[in-house]
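The complex appears here without one of its protein chains, the remainder shown in place.
This part shows chain A:
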Amino acid sequence: MGAYGLLVLFGAVSLLPLLWTAVAASRTTTRLAATPPPFRFGRNLPRNLEIAWTEAGLGEALANTALVAGAVALGTVVCSTLAGFAFAKLRFRFKGPLLLLVAGTMLIPPQLGVVPLYLLVARLRWTDELQAVILPSLVSAFGVFFMRQHLRRALPSELLEAARVDGAGLGRTLWHVVLPAARPAMAVLAMLSFVAAWNDFFWPVLALTQTGNPTVQVALTGLGRGHVPDQSVVMAGALLGTLPLLVVLALFGRHIVGGVMRGAVKG
């Protein structure tokens, strides 16, 4: 088998579980429990999707997830761009130690923070509220580094100096000089944050319940634990939760690949 054959095999292994999710979602649970398992599409997809959408509440969960992922992407990009610019180009007190602190937290498992975070969220009465998932996800040490690295290269100091000589204040400099230079990296960071927030699992499962404002991952947890015992409906739910991101991947695949290849890690 040549190199090409191996690549096709790898591609097939990557895609088949997704394809089979769709096959299983188009069947009945009885058919799924037969031997051999089904390999071709059946006719139950609309029915299963409808049950997952309405009865299992995935429609609402999808809306919640879109809101969360959108807010996280937007907020992360804004916070990271501002902070990344400051770390890349400005001089200020405690810059070195601050940068070191931010870098250090990247290595610490998120599990370490979840108990106090949960206590904090409970005290604020935010359990089951979407801001409990959005606000902690805006803290992205990775995002700050990503923007810092990009702006160090993409933003010549002469340009900033020129803007200052022209009398541009911080706001105008940001809007007219920094933002245009940062835009490509902002787009990549937005996509990566969106994907990460959409798929985030550990914290949402703790902070949200299946009855109050679940994200789609939390709702799938409920489905998988058998609150709806129908396996084909569970697969329809898995399909609904994955399809939006696969569409994003199909549309912006090139850029996401570029972002990951620049050494992207988040979540």
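Basically, a residue touches a chain if its C-beta (ideal position, glycine included) is under 8 Å from a C-beta of that chain, and two chains touch if they have at least 3 such contacts; residues count from 1.
Please note the rule applied: contacts and distances are computed from a predicted model.
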Choices "Arabinose-binding protein", "Cellobiose ABC transporter permease protein", "Acetolactate synthase" or "Putative Coproporphyrinogen III oxidase protein" - which one is the UniProt name of the chain not shown: "Cellobiose ABC transporter permease protein"
Full-complex contact with the absent chain, from A:114, A:154 or A:187: A:114
Residue, one of A:11, A:46, A:184 or A:212, that touches the chain absent here: A:11
Contact footprint on chain A, counting only the chain that is left out: 3-4, 6-7, 10-11, 13-15, 17-18, 20-21, 24, 32-37, 78-80, 82-83, 85-86, 90-93, 95, 98, 101-102, 105, 107-120, 122-123, 135-136, 138-139, 141, 144, 157-159, 161-163, 165-168, 170, 172, 174-177, 180, 195, 198-199, 201-202, 205-206, 216-217, 220-221, 223-226, 231, 234-235, 237-239, 241-242, 245-246, 248-250, 253-254, 256-257, 260-263, 265
